[in-house]
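One chain of protein is taken out of this complex; the other chains stay put.
We call the chains A and B, going by the order they appear; numbering starts again at 1 in every chain.
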Amino acid sequence: MTKTARLILAGALLLAACAAEGTGDQASPTSAEAPPATIDTGTADTETAEPTTEPAGTTEPAGTATDTGATAAEGDPVLVGVNIEQSGPASVQGEAYARAVELLARQINDAGGILGRPLELQVVDNATDQTEAVTQTQRLVDDGAVAMVGPGTSPTTLAAMDTILSAGIPVVSMGSADAITDPPADRPNVFKTPARGSLMASEIVAHMGEQGIGRVGLIAVNNPYGDSGVTAWEELAAAGDVELVGIERFEATDTDMTTQLNSLAGAGAEAIVTWAIPPGAPTVRRNAVENLGIELPMYFDAGAGAELFVELAGAAADGALVIHPRTLIWDQVGADDPQAEALTEFGSAYTGEFGAMSGFAGYAWDALGLLRTAIEQAGDTEPEAIIEAMEGLGEYVGVTGTYEITADDHQGLGEGDLVMLTVEGGEWRPAE
Amino acid sequence: MAELLQSLVTGLTLGAMYAMVGVGFVLIYNVTGIINFAQGEYLMLGAMTAVTLVAAGVGLPLAFLAAVGVAAAVGGVVERVAIRPARGASIETLILITIGVSITLNGVALLVWGVNPRRYGPFTAGPPVELAGAALSRQSVWVFAFTALVAGALWWFLERTTSGKAMRACAMNPEAAMLQGISSSRMSLYAFLLATGIAGATGMVLVPITSASYNMGLPLALRGFTAAVIGGLVSPLGAIAGGLLLGVAEASAARFVSSGLKDAIAFAVLFAVLVLRPQGLLRLRLASRV
Partner (left out) sequence: MSWPWRLAGWALFVLAGPALLALAGQVPFLTSGRLVFLAITALAAVGLCLIMGFAGQVSLGHAAFYAVGAYASGILTAGYGVPPIVALLAGMVLAGAAAAGVARAVFRVSGHFLAMATLAFGLILYYSLGHFRTVTGGNAGRGGIPKLAIGSWEATTDTRMFLLCWALVVLGVLVARNVVDSRTGRALRATGASEVAAGCCGVNVVRAKVGVFVLGALYAAVAGSLYAHYVTYIAPEEFGLLKSIQFLVVATVGGLTSVWGGPVGAVVLVLLTEASREAIPLFVEGATGPYELTIYGLVLVVVLLLFNRGIAGGIAHAWRARGRGGGGDPEPLAEDATGRPVPREVAP
């Protein structure tokens, strides 16, 4: 084949990929032009770029503003950066986060924006890559973001931490690691919406205590997320709250965990705790129920709480116990539940637009919601003002729980914010 | 005892998976001398195609054929466009090209199918089969049957048919084969079509066990290569034996050493075999590479 023909074929392949993407299931991000004037965020060591007209990653092409509904907001937009994993291993979460923030941004703008100005999102993809997380954070800061939602995983957030701290803008991450917000003195401008791993673990222990279960086998995915679970459970075991009969690991790409499950069952576990997200979590459940016929109670952390869990585990999902925010049972909470209104607003909007509820979406919804409320209360978009407002919000009723963010606690969730859920007939229900 | 048996059963199931991927490596390597780094991606293409069709209501048999067809078609195109033009280049360049193909296919799959893993249920529903205290999932039985079928069919093809023998001739001595009128160019294409077609079929059969996602190819490709190397990169049956061996080794490592290190151990096995005994641990001679 001649060189020209090869070049043409390569080009055609590329274009075909692009065209196919047009019918793919990625939602168009709600973002628009960055404002012409770059807001000086007082950073000494990141280059401030000239006025930018080219958003990175998956933002809209130049010149299109797609975040306006019937908006009454006017004036300079308030730019909030969204730094998430839209490709790579964490892309499932990234998609849910993107959907949630775009949906909320549209609602905010329809209601008049923030401080009477339109809210503008700049969604960038860090590809679950640590290097990319750093550069995209810088990019958002250079483009004048007054705050940032994301990154969505622990390694990406921690890798970008140095840049985040230097930039000084308020950042609300959806990562799970405690190190994101602790120690608070070292993290003045960083917050996170998912509950601490230690909280999830202790809530599980509380439930197990009611059933008289004391010996636990832990199986965790072999990545930072799984490590956080292992650390949390080891701490509980060291404090004597529970006995850990075994800790097994599996790779995120593994497809068969029967060996590890056998080890735990053989070591005398009275319950098995799984710390992973789909597809690992549903595979463990399937292996246990369908391949091995294990009848021990199986607990999962909130990472299992996505529609993919039920879809990939099939009939085996029934009976699994998942500690999770109330988002998955948003349409089942009683009217007297303090979160009822927030949950209904979120649940109906999200499922109305995208079909099934996503266990991840709530974290991003709350992240943007917290920022919006803080900015409104501060009456200002200066970083220090927003941060001070965040810490002084008192009780903020989100969909993940009721946040009480203070200067000493940049996460804000506690007992009572999580509930034990189970699957019945393929549907999420509160467990007894 | 039942536990040991269970580990064995799990290991063999894993091994059958690896074996099928390894077969593809051996077929292509024997005829063309190339290690097709992208072998796992064809498995992924087969799996994703099948899942998409089944979700749209297509029956399993048709989905199977489609999986084979799509994977083989892409494999054929890649062979003509990317491999054939570089046939005189060094081994290193060819490795890099197949890596590039692997990355490209990965990227295209991500764009076409998105990020979410998908799955359909086992071909036959029902509780696992009991084997002296060890449980074997129904789909695993299908995988074993498929493996046996492919092994038998390949043996028959390579030993008993003219085309198969032509392929082996090409593997043993390309110049002599040319003198006999066998076109190495055509054989290379056939090898690719065969290997990628098998990969696509494997993907379709594995979906109930592994779920289908755009990045499922690489881990399986690495294991499949290990299987092929253990078998000596000489014959498909060697790769199958190598795969089963690897699966059992991995399951044993997870059970008796550490589940966190099992992958490191698997790659240590690969390293050891490559460095200490590159001719493989097994010596099944159905075709030999001179």
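Note that contacts are C-beta pairs under 8 Å (C-beta built on N, C-alpha and C of every residue); 3 or more make two chains touch, one makes a residue touch a chain.
Predicted model, so just to flag it, every value in this text is computed and none were measured.
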item	value
Residue touching the undisplayed chain, where the options are A:T163, A:N189, A:S358 or A:T381	A:T163
Residue in contact with the excluded chain [from A:P184, A:P224 or A:G266]	A:P224
Chain A residues that touch the omitted chain in the full complex	3, 6-7, 10, 13-15, 17-19, 21-22, 24, 26-29, 44-50, 52-58, 60-62, 86-88, 125, 127-131, 134-135, 138-139, 142-143, 154-155, 158-159, 161-163, 177, 179, 222-224, 226-228, 231
Touch list for chain B against the chain that is not drawn	29, 35, 82, 85-86, 88-93, 95-97, 99-108, 110-111, 178, 183-185, 218, 222, 225, 229, 258, 260-261, 263-264, 267-268, 270-271, 274-275, 278
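To be clear about the criterion, only the chains that are shown with their structure count from here on.
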item	value
Inter-centroid spacing, chain B versus chain A (mean Cα positions, whole Å)	36
Of all residues in chain B, those that touch chain A in their complex	3, 6-7, 10, 13-14, 17, 80-81, 84-85, 104, 107-108, 110-119, 121, 127-128, 135-137, 206, 209-211, 213, 215-216, 219, 251, 254-255, 258-260, 263
Chain A residues within the chain B interface of the complex	1, 6, 9, 13, 17-18, 20-21, 24-26, 86-87, 89, 91-92, 94-95, 222, 248-251, 253, 255-256, 258-260, 262-263, 266, 278-279, 283, 290-293, 308, 311-312, 314
